[in-house]
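Have a look at this one.
Note that one protein chain is taken out, while the other chains of the complex remain in position.
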Amino acid sequence: MSKTSRTGITAPANAKKDAIIEIRAIAQHDMETGFRYTEDGKRIPRDIIRLFTCRYNDEEVFKADFYPGIGANPLIIFTTIAVASGTIECKWTGDDGYEAVNQVKITVS
Amino acid sequence: MTVLKVNSITPNLTRRLYLSALGILGLSSWLTPFSAGAKQPEAMEAIAKIVGSNAIQNGRVKLVIPPLVESGNLVVLKVAIESPMTSTDYVKAVHIISEANPLPNIFTAYFTPRSGRAEVTTRVRLADSQRVWAIAQMSDGGYWQGYADTLVTLSACTEMI
Partner (left out) sequence: MIAQLGFAADIPKDSRQSSYQLMTTENQAMQDDPNLNPALFWVMDGHSLWKEKTGNKNVSCGSCHGDSGKKMAGVATQFPKVIKGRLQTLEGQINQCRSAQQEAPVLAYESKELLALTTFVATQSKGMPITIQETLQNKKDLQQGRLFFNERMGQLNLSCAQCHQDRAGLKLGGSLIPQGHPTAYPIYRIEWQTMGSLQRRLRNCMSGVRAKQFEYGSTEMAQLELYLMWRARGMPLETPGVRP
């Protein structure tokens, strides 16, 4: 599994102050469970994203631990309060040195 | 596991009672698939690890999974917990535990007072028909739980590798 991959964040570009907004974050990743075997009976080692964090203007607002039970190309949808204009940054880290970071800007009026 | 005591009435009737008992036992695992989650003890252990010696209350936690799933490989799962989500009263975390997957923990989401709502949606793998638990940990130290049952089918023409 490569060390990084494509990710996507969907969040509104504009929001009213203190409105609750929805953020969708998805990463391209096989999430190899570690329970599959090759044709010759060898176990394919586990290789998954372990941690997802979301920082809003550099303050952590949401976090999730992923286990092998999360589906491939993991999607997570959560909410946060639009407190101020700035940057919403999502970071994924996982096995084998995997790391991916993505950001979106938001304007709060 | 139910045990049927058969009194010997007459040999024929005994045999018939015994066979029908077997039939009922066979049927019962069809009628109550959820109570037979293959990894239920591991699931209960995982939940015990989360809550420790604290009591778990039922309610406030709503776990939504489609009741019938065509492929266990990708199931949309949504969990929502009732909470004012203020800085003094909010949901700290929710743990999703499976009763039939190879590993009980599926994921854990950590909320903050800035979350707005204690809600998260993701897509999970479910190995078999089962009950899935959501254990929520509150800022006041309390634990609440909810669950959802689902039937997982396999597509008719699965791939032969």
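By letter and in written order, the chains are A and B; residue numbering begins at 1 in each of them.
Keep in mind that, in the parts below, a residue touches a chain if its C-beta (ideal position, glycine included) is under 8 Å from a C-beta of that chain, and two chains touch if they have at least 3 such contacts.
Model, not experiment: these values are computed from the prediction.
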item: Residue touching the undisplayed chain, where the options are A:Thr53, A:Asn73 or A:Asn102; value: A:Asn73
item: Chain B, residues in touch with the chain not shown (by the definition above); value: 66, 70-71, 73-74, 76, 153-160
item: Touching residues (missing chain, whole complex) on chain A; value: 5-6, 8, 10, 24, 26, 28, 30-31, 71-73, 75
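In this text, only the chains that are shown with their structure count from here on.
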item: Chain centre separation in whole Å, for chain B relative to chain A (CA means); value: 25
item: Residues of chain B touching chain A in the complex; value: 73-75, 96, 98, 101-103, 105-112, 114-117, 119-126, 161
item: Chain A residues touching chain B - in the complex, by the definition given at the top; value: 20-21, 33, 35, 39, 56, 59-72, 74-81, 83
